[in-house]
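Missing here: one protein chain of the complex. Every other protein chain is in place.
Each chain gets a letter, A, B and C, in the order it is written, and its residues are counted from 1.
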Amino acid sequence: MTIKEIQDEIVEEFSLFENWMERYEYMIELGKTIELISPSNKTDSNLIKGCQSKLWLHAEVLEGKVFYTTDSEAIITKGIAAILLRAFSNQTPLDIINSDVKYIDEIGLKEHLSPTRANGLVSMLRQIKYYALAFSKKE
Amino acid sequence: MTIKEIQDEIVEEFSLFENWMERYEYMIELGKTIELISPSNKTDSNLIKGCQSKLWLHAEVLEGKVFYTTDSEAIITKGIAAILLRAFSNQTPLDIINSDVKYIDEIGLKEHLSPTRANGLVSMLRQIKYYALAFSKKE
Amino acid sequence: MEFDINKIREDFPILNRKVNGYPFVYLDNAATSQKPKTVIDSLVDYYSNYNSNIHRGVHTVSQEATDAYESARQSIQTHFNAKYSHEIIFTSGTTHSINLVANGFQSLLNSGDEIIISGLEHHSNIVPWQMMCEKNGALIKVIPMQESGELNFSVFEKLLSNKTKLVFVNHISNALGIINPIKKIIDKAHEFGAVVLVDGAQASSHLKTNLQELNVDFYTTSAHKLCGPTGVGMLYGKEKWLKKMPPYQGGGEMISSVTFEKTTYAELPHKFEAGTPNIAGVIGFGEAINYLNKIGFDHIKNHETSLLKYATKKLKTIPNLKIYGDSLNKTSVISFNVGEIHAYDIGSILDKFGIAVRTGQHCAQPIMDYYNISGTVRVSFSFYNTTKEIDHLYKSLLQAITMLS
Partner (left out) sequence: MEFDINKIREDFPILNRKVNGYPFVYLDNAATSQKPKTVIDSLVDYYSNYNSNIHRGVHTVSQEATDAYESARQSIQTHFNAKYSHEIIFTSGTTHSINLVANGFQSLLNSGDEIIISGLEHHSNIVPWQMMCEKNGALIKVIPMQESGELNFSVFEKLLSNKTKLVFVNHISNALGIINPIKKIIDKAHEFGAVVLVDGAQASSHLKTNLQELNVDFYTTSAHKLCGPTGVGMLYGKEKWLKKMPPYQGGGEMISSVTFEKTTYAELPHKFEAGTPNIAGVIGFGEAINYLNKIGFDHIKNHETSLLKYATKKLKTIPNLKIYGDSLNKTSVISFNVGEIHAYDIGSILDKFGIAVRTGQHCAQPIMDYYNISGTVRVSFSFYNTTKEIDHLYKSLLQAITMLS
């Protein structure tokens, strides 16, 4: 599936919920299901700056596609990270560079991607794109 | 005349005026008539601090009475200084210590004796009392 | 005046707002306080009716502004019972106040001199001394904290010696709310001839401090913590010390005479108030002090103590909830965690219920290191909070725990 298709799928899933509590519960669930960063990659250099809870991001390329793994001490941060990686992991660098994150607004979690929020997710998103850019240059 | 009597006299003189302009003109006139500090007493140690224009005050005792002389670069400051000295000069230290300056309010020049005003008159008033106090201790 | 909580809440416009559909419950008072209308009005009045630069101005409006500014200084002097009004220096806040003193003592201390800092300090109270010590070679000793959140006084006594030149301790710890035994600390330090600075940022909204009785050498606070505006604070210093310290910043106001060869500094307090001050802020600061005194610090204390008891009792019924600094000797702050749940998660969910709390390290990383945690959830009450708000906190917290477990 393309990034856009996955994003649409996520928006559809979230559209079933009636209130923020159901949305949060689902997001937290998603956080529990993602493939976690391997402990050996939980290094200081993979730490994202500017968050109250530790948040790690690792990236590698396999057959032209970028695979990201993550983990966070905070379960909400992890949930949103999961929703980001579901769309961006396992995609080509170019597709990642050209994508947007409007779907986060649409599923009612916009506040977590505010540039001034101390959860590091904006930095993580930037980092996701930097990795894609770096890998795209290598090819 | 006692300080109080002089002050009452001054209040009476000023009560003739109809507006601030007449009062100011009279006050400026008074400034021109006072006995000035002798040039040799225009020393740095006789300078009053905290004023935009230089203001000097000198004091000496003659036969148990304190005589003050003053001068200022600013003619308004000099005028008010004159009104102060007319009441306080040539009086005994004790009388000076026990006197007040309500008459300045009554003649409508209160603003010039505001503690935050940069004309030094409040400091001068304090200095007048300090001299009186110092001389009273000597006796 | 009687203490009528409903009336008091009407004084604070912000308490009417909603957050995420719920009435706003503000429990982040240790970060900054809300502002009563009278303080806001004092700013509007200043800017609408007598805004002007102060001192040296001969015109009426400048006089009015100067008088209001200086009368705020007097209100604050009276409130804290300082000996002279020129011992009250206006700064941009506690951080600025402490840096001013650290800068002042830089040239007064020598290599090998020691300064003692409490282990409960806010960053503002650590970093300036580290910066100072880098420059003059003085050494920092730390009074360790204990599990209860209180300082270990007997270690403090052992740290003191003739080498001790300065002691720095906050009146109340912002992370835990612990009230430090500052009178004991001051007296003990003075036996060794050490100078004592007390950081009152967290204290001055909760209690009235009598500086002369305390005999403290320096005391600091920020207006924004006590119902006043942002960008203004106070440094109290004994005249003797303020005279000894060199000025911190150069500029207008603090000068008596300037040539390119030589500058003579002005007298106190102007020596330390370089440049155009936060005139509106100072006026609002004075108004805030007056407002708090009108409410009455006895009332404030009573009400806050009962809120703290009520909330502590309720929160303690929650399984796995651990309160840090669970001492009786504290102001209305509760710093806690629940099991393995991250503070950030709890804070985020509480926000969804309209409740504002602080999460994280609270600028006090050394305390977090002591407990070996990455942060806490901190709820901090003010006199305008209610037990009803605590009930909402309790219920919301239970929901959050369910969602996050």
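Basically, a residue touches a chain if its C-beta (ideal position, glycine included) is under 8 Å from a C-beta of that chain, and two chains touch if they have at least 3 such contacts.
This structure is a prediction, so every number in the text was calculated from the model and none was measured.
Undergrad: Based on the whole assembly, the unshown chain contacts which displayed chains?
TA: Even though it is not drawn, that chain still touches A, B, C.
Undergrad: Who touches the missing chain here, C:Arg56, C:Lys244, C:Lys301 or C:Lys322?
TA: Looking across C:Arg56, C:Lys244, C:Lys301 or C:Lys322, the contact with the absent chain belongs to C:Arg56.
Undergrad: Which residue numbers on chain C touch the omitted chain?
TA: The list for chain C reads 13-14, 17, 19-20, 24, 26, 28, 31-32, 34-35, 39-40, 43-44, 47-53, 56-62, 92-96, 98-99, 102, 117, 122-124, 126-131, 140, 142, 222, 224, 229-232, 247-252, 254-255, 257-260, 263, 274-281, 344, 347-348, 350-351, 355-360, 363, 365-366, 369.
Undergrad: If you put the missing chain back, which residues of chain A would it touch?
TA: 52, 111, 114-119
Undergrad: Can you list, in ascending order, the chain B residues touching the missing chain?
TA: Residues of chain B in touch with the missing chain: 20-21, 24-25, 28, 51-54, 73-77, 118-119.
Throughout what follows, only the chains that are shown with their structure count from here on.
Undergrad: Compute the distance, rounded to whole Å, between the mean C-alpha positions of chain A and chain C.
TA: A distance of 39 Å separates the two centres.
Undergrad: What is the distance, in whole Å, between the centres of chain A and chain B, each centre taken as the mean of its C-alpha atoms?
TA: Those two chain centres are 79 Å apart.
Undergrad: Among the residues of chain A, which are close enough to touch at least two other chains?
TA: As it turns out, chain A has no residue touching two or more other chains.
Undergrad: Counting only residues that touch at least two other chains, what does the list for chain C look like?
TA: none
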